[in-house]
Every structure is written in C-alpha cells, then in structure tokens.
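Following this message is one structure expressed as structure tokens.
In this view, the complex is presented without one of its protein chains, the others remaining in place.
First chain written, first letter: the chains are A, B, C, D and E, and each begins at residue 1.
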Amino acid sequence: MLLHLSTWSEIGQYLERSQTIIIPIGSNEQHGPTGLLGTDWMCPEIIAREAHKNADILVAPTFNIGMAQHHLAFPGTLSLRPSTFIAAIGDWVRSLAAHGFEKILFLNGHGGNVASIEAAFSELYAEASFARRPAGFALKLVNWWDLDGVTDLAREQFPTGHGAHATPSEIAVTQWAYPEAIKEAHYSPQIADSGPIREAHDFRARYPDGRMGSDPAQATPEKGRALVMLAAESLVREVAAFSHEHTPT
Amino acid sequence: MLLHLSTWSEIGQYLERSQTIIIPIGSNEQHGPTGLLGTDWMCPEIIAREAHKNADILVAPTFNIGMAQHHLAFPGTLSLRPSTFIAAIGDWVRSLAAHGFEKILFLNGHGGNVASIEAAFSELYAEASFARRPAGFALKLVNWWDLDGVTDLAREQFPTGHGAHATPSEIAVTQWAYPEAIKEAHYSPQIADSGPIREAHDFRARYPDGRMGSDPAQATPEKGRALVMLAAESLVREVAAFSHEHTPT
Amino acid sequence: MLLHLSTWSEIGQYLERSQTIIIPIGSNEQHGPTGLLGTDWMCPEIIAREAHKNADILVAPTFNIGMAQHHLAFPGTLSLRPSTFIAAIGDWVRSLAAHGFEKILFLNGHGGNVASIEAAFSELYAEASFARRPAGFALKLVNWWDLDGVTDLAREQFPTGHGAHATPSEIAVTQWAYPEAIKEAHYSPQIADSGPIREAHDFRARYPDGRMGSDPAQATPEKGRALVMLAAESLVREVAAFSHEHTPT
Amino acid sequence: MLLHLSTWSEIGQYLERSQTIIIPIGSNEQHGPTGLLGTDWMCPEIIAREAHKNADILVAPTFNIGMAQHHLAFPGTLSLRPSTFIAAIGDWVRSLAAHGFEKILFLNGHGGNVASIEAAFSELYAEASFARRPAGFALKLVNWWDLDGVTDLAREQFPTGHGAHATPSEIAVTQWAYPEAIKEAHYSPQIADSGPIREAHDFRARYPDGRMGSDPAQATPEKGRALVMLAAESLVREVAAFSHEHTPT
Amino acid sequence: MLLHLSTWSEIGQYLERSQTIIIPIGSNEQHGPTGLLGTDWMCPEIIAREAHKNADILVAPTFNIGMAQHHLAFPGTLSLRPSTFIAAIGDWVRSLAAHGFEKILFLNGHGGNVASIEAAFSELYAEASFARRPAGFALKLVNWWDLDGVTDLAREQFPTGHGAHATPSEIAVTQWAYPEAIKEAHYSPQIADSGPIREAHDFRARYPDGRMGSDPAQATPEKGRALVMLAAESLVREVAAFSHEHTPT
Partner (left out) sequence: MLLHLSTWSEIGQYLERSQTIIIPIGSNEQHGPTGLLGTDWMCPEIIAREAHKNADILVAPTFNIGMAQHHLAFPGTLSLRPSTFIAAIGDWVRSLAAHGFEKILFLNGHGGNVASIEAAFSELYAEASFARRPAGFALKLVNWWDLDGVTDLAREQFPTGHGAHATPSEIAVTQWAYPEAIKEAHYSPQIADSGPIREAHDFRARYPDGRMGSDPAQATPEKGRALVMLAAESLVREVAAFSHEHTPT
C-alpha cells in the first residue's frame, strides 16, 4: 500500500495485520553533470514503490530533503541542517508510533544522511532510556545499495568508476524510472577524483563538476531496471525479517 | 521545469533568467472516509506541475509533511510540530537563497499550515531585521484555493457542503490526478459538523469520521480537472506578478 | 479580578468558581508619527481592565512584547522572534494549566502576532496529540477589533483611512486611556500607502513614517471611549460563551 | 521618558543624546498570604517610573514574567523556564541594540531571576566572543534592593522578620503604589521558616503559606514610600554612572 | 569511589547504601601568565579525589568545560554557551537520576559557571514543577572556596592580592597537584586591576594579561596542599550533611 493514496480507515485496517512501515528517505542535491537533483530521494521511492506491487507492505510518503550541506555550492541543492533533520525525523516517528507502528524502516538513498538519521534514532530512543521505559518501536536504517545482492550487482555492472557520488548505479535507477529526463554530458576526467567531504566551498573546489570518484556515463536504463528489481525483492525480504524480529522484554 | 528532474547546471542556467521558484507545500493527514491521506500535498503538487507544462516556471520538490497535530488521532496522519516545521522551512529557504533565488512562492494545500508558514517567514525575515540588513529574498504564501477564480468555481460546483476539511473540491482534484485511488463510502450525516480545532483527542470526538462541514460525495474527476486547469492558469499569472514585483531599496 | 493585584489564595478561590482567564497580548512597536510605541499591548489591556470592572472575570498580566520584526527599523520597537514568542506563550499556558485553568483567552492587539500565537497554540496542543491524551485546556485567540460590533463601529467612525497599521481606532483607544500622551503631527500623505509586509528594511522603505493605509488624524479620545466601552461589553459576553462551551470527551 | 508612551521619532531623538535604557524586570508569583502576585515586577516598575519623573532617563516596558518555577504550586504564579527566559531577554536586547542602545540596565525585582538574567547576558556576550568582535553594548543587572542605601533603610525599618520572600519591604512598596489592593491576614508563625529552594512541590511543603523567613505584617504604605523615594534617587545616580562608564577598545 | 574506575555493578552496590554523588565541575580557560588553562576544573577534581581517599563518597568524572565566554580572546580557552551548558548539565543529572541518585552535589571551580549552573538547576526542577510532581532529586552547588574554612585560610595566606581571577589560592592548589607544571613570569603590575566582566574583547582590553585583581606570585605548593587538605575535609562533612538532609513530602 502507498500511504498517501490510502484513507485513514485503510491504514487502521492495515495496522491490525502489520505494524511495519517503510519510509523512503533521501536528499535533493546536485549529482554531477547528468545526475538529477532528485536522485537520492527518487531511488528509494522507486524501489519501495516497485516492492509494494508484489507484497503487502506499506510505503510512507518520501522524506525528500536530507543532510546535503556539502552540496550547497551547486544550484538546486536543498539541505536541512542535522539538528533540523533530527527534529523532523523525530516528529515523523512520533506520529507513526502514536498510530501503533512498531517497526519503522527508513530506506535511505543518500550516504550523507546516515550519521544524522542514526543520531535521530538515538535522540528518539533516548526519550525512553532517560525515562527508564521501553521505546515501543524499533527503528532500522537500510541504504538501498546495502540491500541483499545490490552492491554485488553494481560492482558487476560497473567494475570501475562506480565511485561515491553521482554513481552510475543511482543514475541508472533514475534513468529507468524517468527516461524522459536522461541527460548527457562530456565528462572530464572520465572518472572523477575522490577525497574528503567538508563544507560546500571546499567540496566544490575539490570536485568541480560535482562527481566523486564516479563515471556516470556507464549508466543505462536497463542496468537501472535490473538494480531496481533486485533491490525491490530484497527489500520485501528485509521488511519481512524486520517485522518478524522479536523484541525482548 | 521540475527541479528534481533537472541537473545543477540546468538550475544554474535558469537562475540567469529568473530568480523565482514555487514550492508545493501541504500535509499528509486524514481526509475523511474517502479522502486520501496525501490530499493536501498532492493538490498543490498537481497544480504546480500542471502549470509548469505551459510556462517557464520552476517547481521545487514537494514539502509533503506539515502541521497536522489535530489529525493525529486518525491513523496515517504525519505531523511536524510548528517549531520543527518552522526550522525545516527555514533551511529550505536558506538553501534556495544561497543559490540566488529572490522570490520564493509556497503553494499551500493545507489550512492548518498557514499560521506556521507565516511564522516561519517572520523567523527568516527576523534574521535580517535584527541585523539591520535587507533579507535578499521575498516570501509569498498562496493557498491553491485562493488562486484567482478558484473559490468562485468551487462555490459554483459545490453550492452546499463544501465545508472546511475533506472538501469535495480537494477530493475532486485528487480524483482527477489519481483515478485509480477513488474511494467510496456512505456518509452519515451527509454534511459533517463544524466547530473549533484543538488537539487531536478533541478533534476526533467532535468529528468522528474526520470531515468538517463537508459532503465529499459531490466530488468528481471532471470537477477536479476544471479546478486544476483554472488553478494552474492562475498560478502562472501569480508567479509572473510576483517575479516582476519591485523591491524597494 | 486583576491577577497581579490578587494574592495566591484569592486566585485559588476564583478557580473554584471559574477556570477561565484572559491574557491581554500585544506588541511594543512603532505606530507612525503620533501613535504610541505601547499601542498594541495597551489597547487589549485597557479593554480587558475596563471589562473586569463589571464582571467576575480574571485578567492576567499583559504579555507586552510580541512579533514585530518588521518594525525593527524604527527606534523603540521591541520584538521577539516567532520561535521565542512560541516558547514564552507555551510557558505562560503551562503555568496556568498547572493551576487548573481550562479556558485561556488571549485578547490580542497586534495583527502581526496572529500567526505566531496560533502556531504556539498548535505547539501546545501537539504535546497532547503526540501523547494521545486530552490537552486539558482550550485556547482561544480574539483580536480586540474582532469583538462583536467593534469593527462596525470603527468603520462608522472612520469610513476612510482606517488602514492596517497605526489606525485611528487603536490610536483613539490610547488617547482615551492616556490623554496626557496625545501627540500631533502633520501627515504626508494624509492616508498612507498599503502593500506587503516583509523584513524591517523593506518595511521602512515602503512605509517611511511607519503607517500602513491609515490616517490617524481622525482619532479622538471620545471615539476611543466608545470603542473601549463596546469592546469591553463584547468581551464579557465572549468570555461567558467560552467558559460555558462544552468540551467533548 | 516612558518608552511605551512615546513615538518612534521621540525615541530616535532620545538616542541622539543618550544610549542608555532601563528595563524593569521581575516575576509574577505568589507572595504569601497578603503579598500581591505582581509584587516582583511592580516594584521595579514603580521605582523606575518614579525616577523618570525627575531625570532624563528612558524606561522600557516592564518584563513581567520571570523565573519562578519554585512558586508554581501556588495559584496565579506564572513562570518561564530559564531557557525561555534567556531567549526572550536575548530578543529584547537584540532589539534595543539594533536601535543603537549601548547601555542596557535591568532593574530587577526577583531574586530567582538573577541566575537566569546573568546567564542571558553571557549568552548574548558569547555571540560576540565566539565571533571575536566587540558586543557593541554593555548589560547591567541591578536588584532594586541593592540600589545605594536601600538595604540599609529596609534593615532599619524591619530589624527582624525581613526574610527572603514576601518581605515587608517589597510589600510596603506595593502598598504605597496600590493602596486599593492592601490585603490582611493572620500569620502563623509570625516569622516564616527559611531553607533551600528547589522544585515547586518541595517549596510548598517547606513553606506552606508561601513566605520565606519574613513577617510581612510590618509593611506600611509610608515605609514603602520611603523605600521608593530612596531607590528612585539611587537609580538615577546608578544610571548616570553606567552611562558615563568608558568602554575600553 | 571514583565512578570512572568502577564497574556498573559496583555503582549498583553503592546505590544501595547511598544516593549521593559529587560532580567536580569547572572550566578550561586562561589563568593569567602562569596559571594553567585547566585550573578551574582541576581544583575541584583534586579536592574531590583527595576527599574520596578517606570517606565512602562517590566522585563522578569531571565536567571540565564550562561558561568562559569572557576568556575567549586568550588562546586555549574553551567555552560552552550558557544554553549548551544548561542542556549538558541537564543530561548529566537526568542520567544520574535515572539510576536513583537523589542528592547531586556539583563541586565548582569557576565563578563564571555559577549563574549557568543555577539556571540549569531551575531548568531541571521546572520539568517537575510544571508537571506538579516531586523532582525526585535535590541539586546543590558548592564552590570549593566556599567550603567551610577555605576562604578564611586563603585570606590568611594571601592577605592582599588574592583577587578574583587567576588567584594565588587556585594556582597554589594546582602547583601542589601538578608540580611539574609550575610556571613563572614577571607580573606587571604586581596586583592586577579589577572591574566588570563582559564579552571577550572587552575583557582582554581591560585585563591584558588575563588576571583580575590578583598577584599569583604568592602561590606555593605548600599553601596549595593546606588548602586541598582543608577543603577535602570540609567536603566530606558537606556531603554527609547533604546526604542526611530530609526532603519534605
């Protein structure tokens, strides 16, 4: 089910048979000369919505703006500060927990989100820990590229030049889902440089076209389709395992 | 242009000819027995994306979770607290202002958002006001039903039972855009009660099926189409007027 | 009763017969060439204290600094940011709720406060809504010019040039209450311009003497007296209705 | 001058001859069986307004709600948390500093405010200190009972039973200013107990009628008048000294 | 016991016989030409650890960074803003209260911390006060120089030139504990000036070598040893009295 296309009573009925929900979460940020600004929130959205076609899982609206401060020197990037991001994730989770959701899985599309999402989880758990009571919910962060088999497939598809930002795998996923928005460019160098991530000014000086270690020219819609299908299947298994996990008391 | 389907350099080029951007903003909350949980963020998204087909305007990703604390007693509602909402709107605007956007129009789909969005604007302006400097940007809030002609059309379409929440006009808009997700129910009473809005517990006691003053059974996809087309045209004119507005110095 | 001139045990006795309290709330900000900086907090204070002479109502101390960031380019303006204002209103309400007040009416004197006060109400209600419990109190915002009959009287007194800021009606109210502080000036133009409200720098450029759409020269203490007497009577009825309103359970 | 009874241009003119302002600050909290809830904000207001009659000094509106968490178990007490109080003091000072005030004197009427006000000063200074720039303003906290000669007079007036809360001196000041609100009660014991101050529950258990170490029965309007006159004279000298103090560069 | 050199089960056993804990708290800031940057957190740490050798008391890890914004113009100073300091003290106390500690004594080494620590106490107590429940813990702030007899001894040791910052007594304490880190300098003037404390820029202009009113040349390790031994003995008595203090119910 897609939560946003459901009514409140449909969600009430779903809660009687499952207390698990998936939140696609990403970022809206530059992705090099050809990557779409929405890449990082569209990838988990694409995968989660593909997965919901074949399984009784519930997909929340997409959390589309994340922690992308290092990309702010490129037009079109939108970023929350970590403190804002933590507060917003907190209110999403508190809303869902109030309805009785007990297993909340964030399917993430942006490496730069990981630390802040985990900090947000700890901020939420800490409310229960300081009060010496159970939290009542379990939170799980899964990057879509860490879903079972996905990184292996990407490595096979892109043995060199996968890199860390504006990767051919994420661009392939969006090419498959949004073929009308495939862009082309001449890359120079073909494989971009790598290095540390700091503030936006430093980032743009190090990575002038926005890529980190990647050669996005290798992306094709077909490779994207294969990644999505595999990821969607793995996600269904991941959700099932999480749903069935027993919480100690 | 849709920002999320663009590259950073395309946005850079857009900024050379316009410094105006539209942010669809809404809420994900119960909308009565048949209204979709996503209604309030989907309506402005639908209208803004329709508008962009015929005009050189730029549409940001949709800000999909707003201030809906009063709906939290109905499953599926997601809400930010006003303080979180204000912080998040702040970071969206600061991101866009950093890129050089000077006119930022929020196309809103949820009445409950209005106070918090205006408070967020004041919070942002206050940074400049305390520092005795110009803000560098102008912010505008436009509810989609306040776009030129839209309320008149809705009144004509729904002379009685329009109401204030889960209205036939907003449901008609989503019916047109998502015909696969049209729901049916028996309404009792046909036109729901009206009254004040307080916390979620009070809201659910007053409005047991979630509607306020409305009879959504009157919605049809065709009425929705007419509303969207009119709203989209009005939005283009609204954006043009805002873009050309002169800021005193 | 005036809370600040009472003892704690007198308030304890009042709480046995009523759980309603009125908080005059306003702003301290420029009001054009002749309006007093305290106009917006003095008006509701004047009206509430007049009302208490003839009714068993309780008036709290005046919340005298509000959201006036747009007036900061004029000397003497004091403003809270919305986030500070929301936090402070929150602590006022939490204090009163701890004593058992269940109906808290803010009598407001400043249009610029409205969004932040409503956001503050939602912030307070959200604590209960996220916790799935009743709030235990109801909050009501009433602008003094929206009290029954007041706008009609003002329109009759000032058929043209009432405007939106530094209005003759609010200045008349303070002239009646503080005749020793009546100021005079030559207005140019006689009726000030209107337009949008943004940050302080923009505001002063648009409205050089601080007025918006108004001709305060029409104010007289007599007109002020009539406004106060009518508003005070209406307030008593408003408070009675709010007190008797039934909360659903 | 009283700021709230002035226009913005009158304050603009004042700023050309002085950059000093006085803010009466206090608390609204229980003051024993006969003390008024407004005692702690009315005392500095009374003294500052008395002082302004004979000197060219500027008095801001009164900051009437302070840090009184320990009194919350008595009806009528209003309290800000320290964090809220610090934020609000911050915005008051930032507003005044934006207008060019360089010497801001808080005339305080509540011992429980002292720590939070000083913390607020440090919070404000820290903005400049972290940025390695001058603050541009100097802040001074003066309790009215610490004004030159006042404690000596109070000790002479009340050699025993002055105590620490609901003292005869503060009650005498309000008796002189608000003779219509003089209350009477039988005190038992005549001089209240003393001890530590913790949370409200603990406070009420220790000090059942709200007094700490005091015998307010000794208060008279005449003693109050003497205290006010002396304090007002001392305040004028204090303000002059502060105004003339040289800031090193 | 030293908490950091204990296991969790040892602390569990301690809690069965005592619910009192000591937190050495200070600041890391410039202390004149010869004082160590760690002086203000090392002094209470030295005294508390000395005390624990002869008594069954529990000493927490040292809270080593405090409120030192005014010293930030001197290299090596580390400061928290008051708001950060209050938040951090809050989490320390909430952690300890969750374990069952009921008496938490902060042994302080920095005058500049006092206001913020007391504000932090009020912030913590306010949680209980707004909720109308007992706090469950009592907090006590003791400056090491206020321990019984210590100021008398310091006055005897240093009849002139003790001053307020970089005092010979605190430097003597660190000389005794860290003889390998005794520094020497020529002081000019021999006794430093005194005056107000504001932001860092102002502080450095007033007190060019960092001292306030002191002549640290009088410090010797022997004097430090006497101060530590006396303070440690007094601390043990202070802790015992605090432990045995009865809380009213």
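Note that in this section a contact is a pair of C-beta atoms (placed from the backbone, for glycine too) under 8 Å apart; a residue touches a chain by one contact, two chains touch by 3 or more.
As the structure is a prediction and not an experimental result, all values here were calculated from the model.
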item: Visible chains that the absent chain touches, using the contact criterion stated earlier; value: A, B, D, E
item: Which residue of A:H31, A:H70, A:R94 or A:H165 touches the chain not shown here; value: A:H70
item: Identified contact with the non-displayed chain, of E:L37, E:I197 or E:M212; value: E:L37
item: Hidden-chain contact residue, picked from the options B:S9, B:S95 or B:S129; value: B:S95
item: Option from E:A60, E:A138 or E:V173 whose C-beta touches the chain left out; value: E:A60
item: Contact residue for the chain not shown (choose from A:I65, A:I86 or A:M212); value: A:I86
item: Chain not shown, touching residues in chain D; value: 129-132
item: Residues belonging to chain E that touch the chain removed from view; value: 3-12, 15, 28, 30-38, 41-42, 60-65, 72, 74-81, 83-84, 87-88, 90-92, 95-96, 98-100, 178, 180-181, 183, 210
item: Where the unshown chain meets chain A, residue by residue; value: 67, 69-70, 72-73, 79, 81-83, 86, 112, 114-116, 118-120, 122-123, 125-126, 128-130, 132-135, 138-139, 196, 198-202, 205-206, 247-249
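Methods note: only the chains that are shown with their structure count from here on.
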item: Geometric centre distance via CA averages, chain C-chain B, whole Å; value: 29
item: Residue list for chain E, restricted to those that touch at least two other chains; value: 129-130, 132
item: Interchain pairs in contact, sorted by label; value: A-B, A-C, A-E, B-C, B-D, C-D, C-E, D-E
